[in-house]
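In this view, the complex is presented without one of its protein chains, the others remaining in place.
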Amino acid sequence: MVANQLPEFSAARLFARRSLYGRMVEANGAWRVHLNLALLLVILVLGVLAPLLPLQDPVKPDPLGSLRPPSSEHLFGTDTHGMDVFARVIHAIRADFALALSSVVIGALIGAPLGALSGYLGGWFDNFTTRVTEVFQGFPQILFAMAILAAAGNTLLNVVLVVAFYNIPVYSKMVRSVVVPLREVEYVQAAKVASVPTLGIVFRYILPNALVPVFSQLPLSCAYAVQMIAGLSFLGLGVTIPTPEWGSMIQLGANQMIFGHWWPSVFPGLALFLSVWLLSNVSDLLKSLVVRRS
Amino acid sequence: MNGRSLLLLGGLILVVAFVALKRTRISETQDRETDVLVIAIASDIETLDPPFSRFQRSNETNLNVFDQFFRYASRDTGKGYRVADVGTIEGAAIESWDWLDGQRRLALKIRRDTVFAKTGRTVTADDFACWFERAYGTDSGTLWNVETAKITKAEKTGDYEMTLHFSDPSPWFFSLFRDQSQAPIDHVAAAQHVESDDEWATRWLSKNDVGSGEFYVISWEPGVKMVLKANSKYWAGRAFFDEVELRIVPNSTARALLLREGEVDIATDLSTDELQALRGAPDVKVLSIPTRNQMILGFNTNTPPLDNVKVRQALSYAVPYELIHEGIFKGRGLVSAGPIPVQGRFHDSSLWPYAFDLEKARALLEEAGYPEGFELTLDIAQGQPLTEQVAVVLQDTFSQIAVKLRINPQSSAIFAEQLGTLEHQAWMRDLLWYVDDPGYTGELFFKTGAVSNWMGYSNLELDEVIRQLSVMVDPAGKARLAETYQKLIITDAPVLFLAELPFEIAMREEIDGYVQLPDNLLWYYPLYRKKDR
Partner (left out) sequence: MLESARQWCLFLLKRLGFLCISLIGVSLVTFVVTHQIGDPVYLLVGPKHTQEMLDNMVRELGLDQPLYAQYCRYISRLAQGDLGVSRYTFSPVLSDIRLRLPATLELSTYALLLGVLWAVPLGLIAGRHKKSWAAKFADLSARAGASMPAFWLGLLLIFVFYAELHWLPAPMGRIGRGFEVGTVTGWYTIDSLLAGNWSAFGSSVRHLVLPALTLAFTTSPSILLITRNTMAEVMKTDYIRTAKSFGMPPQTISRYAVRNLLVPVSTMIAMTYGYLLSGTVLVEVVFTWPGLGFYAVEAMNHSDYEPIMAVVLLSAGFYLLVYVLSDILSAIIDPRIRVGG
């Protein structure tokens, strides 16, 4: 045998490190991985390319052509303003995903280090942070978000901040649970003895272990964030008229549904449903990569 | 107890439930002996004490529960409804009157056979005097009416006579005093409920009606409903309906549905889409009545770039008047044509130059020094779909002259607050001019420092015109002043006049006798149910 050629059935081959992708396929089946990733990619690409696509103007009102049912000209029909629902659904991808992603990233960027510090330091800091995060999970989310937005101003930035705020406890708890068992690990003990400052220990040695769980949680958090943002805009918060966004589109069409005009609300809702579903699935796929330490 | 048996149990429960539901498909309404007019309203009645009533719902109840000083006569339009004729005043609680001293004194004769429904007492001059005392004592909205009507003193000159003293002849006296809050109140009942810290019995009167009107309140479940009963001793005869039930249904679609299902007789405050849907429904009719309600976009005339009159004129040319009328209002209502509503007295269409002309708009903007356009924030109150639709259309047309309009919906409280503190850069809402007199509108809205001058607008020449209008009773003089009034406002363009809204109300086909009042309040008295038996 040639030295650099792995034999067919050797033990080495069985234990060779596979790529992340390979591991995902192995754990979940090729079909599932491919379908979910591809669909999500399609949605993201559509969102990014939306202004360049051959769509109708999503913000052009046409009062004389309002509430037209789906037709060849308007694939998803028109809403009360006369705007094309199909173009709006596609353009809304940008608003919803951008807002969701930024909130989740901000939340994770604050929550993860907080969780790591809390887990590593222990003691009263840990206790205090844990209790406080528990309390904030008890807040009636939508109501409190409404109150904050009404008080601080109904801007997109505030929506992002509020949703980010709700993400902080999630990442804090998750990272903390990864960090606590690592406190006693040898290389951490060694670093302590070597007088490496606490923050350094946390960031260089401990936090990287939490990266994979955090990344696998991101899509799921995005899913919740999209839902929360849509819910808030359904109540009229955080939208600018006439920017397309699924929640506000559903709200605009809500009263029409009772009278039989189903298309202004159904299509954005489907898009929302599909996006959240895909994000959750992708999160599951990523989570299957997390090595369990049991 | 394993999973399978649990599922089976669940399935069984579902089947039972389904069968039970199917079987209980009995009619969901219960019949009554008396003929009750059921009206679905959007929110609760705030107070039964007229001087403190600030919202449309309480104003409407006060209209029907109190017997006002005067009322407008009405005429048939031949379109299935009557309208109030604002040029003709009739006496209601007041039977007749005489002007004396060159209109500086008014001798009022009080109608003798009016009775307070709840106490049985006859209305006398003391009850009117009580009303005036409360107006002064409570420092409320009615005092504004008294002062704007230029009344300096109200004195009782007999058991059934009163004399009012005026500082100047008032062209608005009758219009102001047919307002729903101007009516005698039972002074004996009021006096009985005075308390040490409440000398005007405001607490008791806010929950208890003491009027001599066509109806009186027999029950009030806050947040749920209020029931009125007909006053059988009303001087003009008893109303057709034995009772009126006001059902509080906060959601407009729900009100529309209740009407369609036949569970209420009248549904108020519906959106254009709901009215449109109801137009096709069987046994339901929608009345669409042109009114003096204008959709107005107001500018803060003190901050650039809106302090420049050419900018405001430019924007006046960027409004697609016809499209708004045809597309948003579906041809109902009227195309706007100036500060005096099209249906108002002294309106002169020839004075209105603005039409949808983007070229002119661009030219004016350039003249004003804004060839690149500018950004503009438009505040509107939440929950107003019509306002929002108009704003969206404006956003589109303004963008074509490089004016970037940002629509900012606010809660009604903040919107109202910022109107008062002049914090809006631009605002949009509908305004109903129920007194058909340009001087009144000017006094309230366009005069420098006026209470509702939400534009910070000041034009001294216009102030003088308004001042003269406030004491001018001669029609020819009024016409002259009105022309100047219109010209000044049109040129200055402190606001945009976007559309004239119809008043639309939906009711069961069998309800008839509707009279449109200038303040859009629903008057229950003349309504009746057609019975084709």
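The letters A and B name the chains in turn, as written, and every chain counts its residues from 1.
Here, contacts are C-beta pairs under 8 Å (C-beta built on N, C-alpha and C of every residue); 3 or more make two chains touch, one makes a residue touch a chain.
Note that the structure is a prediction, hence the values are computed from the model and not measured.
S.K.: Taking the whole complex into account, name the chains on display that the unshown chain touches.
M.R.: A, B
S.K.: I'm checking contacts with the chain that's been left out. Which of B:Asp139, B:Glu195 or B:Asp283 qualifies?
M.R.: B:Asp139
S.K.: Looking at A:Val59, A:Leu117, A:Met146 or A:Ala191, which residue reaches the missing chain?
M.R.: Checking each option in A:Val59, A:Leu117, A:Met146 or A:Ala191, the one touching the absent chain turns out to be A:Met146.
S.K.: Going by the contact rule already stated, which one of B:Ala107, B:Ala254 or B:Ala368 would touch the omitted chain in the full complex?
M.R.: Considering the complete complex, B:Ala254 is the one touching the chain left out.
S.K.: Which residue numbers on chain B touch the omitted chain?
M.R.: Here the touching residues of chain B are 1-4, 6-7, 9-10, 13, 17, 20-21, 23-26, 28-30, 38, 43-47, 54, 139-141, 144, 222-223, 247, 249-251, 253-254, 257-258, 261, 263-264, 382-383, 411-414, 416-417, 419-421, 444, 451-452.
S.K.: For chain A, enumerate the residues touching the unshown chain of the complex.
M.R.: 131-132, 134-135, 138-144, 146-148, 150-152, 223, 227, 230-231, 234-235, 247, 250, 254, 257-260, 262, 265-266, 269, 272-273, 276-277, 280-281
Assume only the chains that are shown with their structure count from here on.
S.K.: Which residues of chain B touch chain A in the complex?
M.R.: 252-253, 257, 271, 273-274, 277, 323-324, 326-328, 382, 385, 388-389, 391-393, 395-396, 406-411
S.K.: In their complex, what parts of chain A are in touch with chain B?
M.R.: 59-64, 66-67, 80-82, 150, 154, 236, 240-242, 255-256, 258-259
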